[in-house]
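Missing here is one protein chain; the remaining ones are kept as they sit in the complex.
Up next is chain A:
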Amino acid sequence: MPLTAEPPAATSAPPGADGPETLRVVPVRHPWRWAAVAVTAVLLAQFVHGLATNPAWEWAVFAQYVTAPAVLHAVGTTLRLTAYGTALGFALGIVLAFLRLSASPFLRAVAHGYVWVFRSVPLIVQLLFWFNLAYLYRRIDLGVPFGPGFFSFPTTDLVGAMGAAVLGLALHQAAYAAEIVRGGVLAVDAGQREAAAALGIPRLRQLRRIVLPQAMRAIAPNAANEVISLFKGTSIVSVMAIGELFYQVQVIYGRTGRVVPLLMVATVWYLLLTGALSVLQHHVERHFAKGATR
């Protein structure tokens, strides 16, 4: 018994003998690919079935808390921490990136030092430092360097727990942002700056209009990674008793003992919001890809 059927006419007639329009294209078959799809589909179905039927997941408890006001408020706090951390972190990061690209060896070294320190110290250690800042410096004076002060605040007024958290996240983020921005700027062809300079375009405008938009092609994917990891990283500030998502979930399961469904509440929010950030990333990347392809 033949294993495969002979393709009709393929051997008896030379190719093209009865005109090319009668020849049919038969695509290559991929039996192993189909086998892999079948196995994966079965595993996925088992997993979903387990999620739905295992009572330990306590979906009723999940449903009760996932949109509870306390949880929504905590989601808001997490988003605020992410937004401030990103905005301040990247603002400082851009400044640091250009210091590292400056002609002055001193400025370059300072920026380099900053990046070294803030990439080295674990975020949680930094956060605890800032949280305890009030013990380090009781008062903050504004005035002449090394000279008399004009204004003076008790440190705790200025740096509350939320302030300390934002400060820590932003300073940490700035070190990474600086490297990402610097890499993006270096990726832009030097001829672009030169052409802009030859046209007499003012320096800041060269950066804003010519260099940075092109650098964004390289910056955007890495920056999105950073924002997403900062977004999850905000869960670390739960050690400072700030009511962000993870802290709030811990408070609730501490009270009710329903650990798994509440971790699931946090997980689902992290998933949803990271998904939203990915959609945003897609649009940002498309915006800066203008003119990149034919």
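Please note the rule applied: a contact is a pair of C-beta atoms (placed from the backbone, for glycine too) under 8 Å apart; a residue touches a chain by one contact, two chains touch by 3 or more; residues count from 1.
By definition in this document, contacts and distances are computed from a predicted model.
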Identity of the absent chain, which is to be given by its UniProt protein name, from "Sulfur dehydrogenase subunit SoxD", "Fe2+ transport system protein A", "Amino acid ABC transporter ATP-binding protein" or "Sarcosine oxidase subunit delta": "Amino acid ABC transporter ATP-binding protein"
So which of A:Ile201, A:Ala224, A:Leu263 or A:Leu277 would be touching the chain we can't see? A:Ile201
For chain A, which positions touch the chain that isn't shown here? 189, 191-192, 194-203, 205, 209-210, 213-214, 288, 290-294
